[in-house]
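Have a look at the structure below before the remarks.
Missing here: one protein chain of the complex. Every other protein chain is in place.
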Amino acid sequence: MSAQANLKAIPRLAPDEIESPPLSLGELTWRRFRRHKMAIFGVVVLILLIFYTFGGAFVVSEKYANQTETSLRLTGPSALHRFGTDTVGRDILARTIYGGQISLLIGLTAMTLETLVGILIGASAGYYGGWLDAILMRFTEAMLNIPQILLLLVMAKFFGGKIPNIPLLGRTFSGSVVAIILIIGFTSWPYLARIVRAEFLSIKENEFILAARATGTPPLQIIFRHILPNSIAPIVVSATLGVANAITLEAYISFLGLGVQPPTATWGNMLEGAYKYIESAPWLWVFPGTLIVLIVLAINFLGDGLRDALDPRSRTV
Amino acid sequence: MTRYIIRRLIQAIPLLFIISAVLFVLMQNMGDPIATLGGRMVTRPADRQRLARQLGLDKPIYVQYLYWLIGNDWAKTDLDGDGIPETQGTRHGVLRGDFGTSLVNRGVPVVQVIADRLPNTLILMLTAEVVIIVGSLLVGVYSALRQYSLVDNFVTAVSFIGYSMPIFFIALMTMYIFSVNFKKWGLPYLPTVGMFDPNVGETFPQVVWHMILPVFSISFISYAAYSRYIRSTMLEVLSQDYIRTAKAKGLPKREITFIHALKNASLPIVTIVGLELPLLLGGAVVTERIFAWPGMGRLFLDHLERSDTPVVMGILMLIAVAVIVFQIITDVVYAWLDPRIRYH
Partner (left out) sequence: MGTLLDVNNLKTRFHTPEGTVYAVNGISFKIDEGETLALVGESGCGKSVSMLSILGLIVIPPGEIASGTAIYRGADLLKMEEIDLERIRGKEIAMIFQDSMTSLNPVLSIGRQITETLHTHMGMNHEQAVKRTIELLEWVGISDAHSRLGDYPHQYSGGMRQRVMIAMALACTPSILIADEPTTALDVTIQAQIVELVIRMREQMGMAMVWITHDLGVVAGLAERVNVMYAGFIVEEADVDTLYDDPRHPYTNSLLAALPRADRRRDHRLKSIPGAPPNLLVEPKGCPFAPRCEYARERCWDENPVLSVVGTKHRIACWVDIKTGDLR
């Protein structure tokens, strides 16, 4: 058997070392995300737009944006007014800067609101089940059965003029901004609630939840410490796309005249009535419209990339 | 199957009640209908009170809701303000088909106001839906088969952009290009206002010609979203084991794509199409305003702005019912298509 001893393999590499080193979840996610060039493009555009809207405030003052000069109304792009002027002579470039701030603000805040409400309702329904689930789901379904735009329009009328203007940080925000944030937030949550509920229902069945319950973990801790972190992926994706959705919805209702009221500008309300001047003054709608498309596009790319990165099972492309 | 349908219909009833209640409450604070009744400002308090009693607006909300539901022809209302109800009510209530009368079009029943405009919207919607389905199927299937080709990448890019555009931007852009600029360049240009040229009358070619831009605007976004979805569904289906089996059996490519693959891919598509159809009604709101199309969307907007509660409620309920009915139809069609559901 001494021959056996001679046969001892000369170790070059232990079998485990031949395989590639394992990546952490964060590294894996980042790698997948990076592969998604469109998502990178989206992030870049998004950053540029944020610079434009919030950075632009250092270059142009809000007073200038709201400054009317009726003698100069409806002039096309020129050296003085790069994007032209609107129906009362205001500089469109400046208005797109400040309008962008509002549009983005509305998008982010409404999304936060709808995410919170959606998680609250979806988690309660999914975790507790029973009659709570039945009631909440009936209500959610009822809301989903009405087209969101119509609901928004009705609620916009309902809130119309009820909220006073808010002076904040030296600027005055039309109360309608808050109103819009509230109504978009309160009509968009059903989509997320349904997703959250579905996630909760499926994760709840896992054995580690059973283990947590068996060791006496209180329900709230189970929800926030165990279930929610595991369902974070669809929530993040939904929230990201929710911002784009909120910006678009604000644009729609402002376009129809029931959204944010002047003098506060948003990219949406800058388009109000623009179709009447379609022949004579296309710059009225081209600039704000393009900006809306750009930001929604960028967010959609980002959301798509996040979806691929966080949940490779749901590859859509 | 019939039992399933009946069960779904019964389930829908409480849903409709909840929806109507929610909407009704919202509508009450929507503005002051009395102020704009008939378009003239009513300022004398006595007149206002009389009108309020006439419209039943002086009653508490739940009573108003009750009257809205089942009418008030079984009760007496107090019209002359002396505290004693003496006049018989005239409304039959929604459950008997009476949605009340419009506040803006004085005295005209809501049902008629809606019925006048409904067909116009339906023309637009149905055409758009057909365009969407046919177009996105063609593009979606082709893209899935020729993955990563130039056409596929181009289509994906266009879809993404189209999907991100708000309807009014598309509408304005197409208006600008095909109407304003075509006119400038001396090309035949597409009309942008209304359903037909009043000088020519409501003829079929007129309507079709006027329909082109609005239908395009409505369908572009959905088409962009659907073709991506169909593409990804087809791709998913094409990667399934049973497609590999079909290939291993030596079946011709066309048969594999259109029968083996498409039949499976069509299932989720049916669901989406079925659910989207009534929602198109909402999207029409913006398009109809831009193109001055006399449809329900525009009706909704006009009457909402003037606080015409009965008409607005009527439209909303109609849409809610349509959504629910379409959900049921979609489920039935899906069950019919997918044998796994048919035979539990």
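Each chain carries a letter (A and B) given by its place in the written order, and its residues are counted from 1.
In this section, a residue touches a chain if its C-beta (ideal position, glycine included) is under 8 Å from a C-beta of that chain, and two chains touch if they have at least 3 such contacts.
Quick caveat: nothing in here was measured; it's all calculated off a predicted structure.
Colleague: Going by the contact rule already stated, which one of B:I161, B:V207 or B:L251 would touch the omitted chain in the full complex?
Modeller: The missing chain is touched by B:L251.
Colleague: Determine and list the subunit B residues touching the chain excluded from the picture.
Modeller: These residues touch the chain not displayed: 240-242, 244-253, 255, 259-260, 263-264, 267, 337-340, 343.
Following the convention adopted for this analysis, only the chains that are shown with their structure count from here on.
Colleague: Can you work out the whole-Å distance between the CA centroids of subunit A and subunit B?
Modeller: Each chain's C-alpha centroid was found; their separation is 25 Å.
Colleague: Which subunit B residues qualify as touching subunit A in the complex?
Modeller: Interface residues on subunit B, with respect to subunit A: 14-15, 18-19, 22-23, 26-27, 29-31, 156, 160-161, 163-169, 171-173, 175-176, 179-180, 192, 228-229, 232, 278-279, 281-283, 285-286, 289-290, 300-301, 304-305, 307, 312, 315-316, 319-320, 323-324.
Colleague: Touching residues of subunit A toward subunit B in the complex: what are they?
Modeller: 38, 138-139, 141-143, 145-150, 153-155, 157-158, 160, 244, 248, 251-252, 255-258, 271, 274-275, 278-279, 282, 285, 289, 292-293, 296-297, 300-301, 315-317
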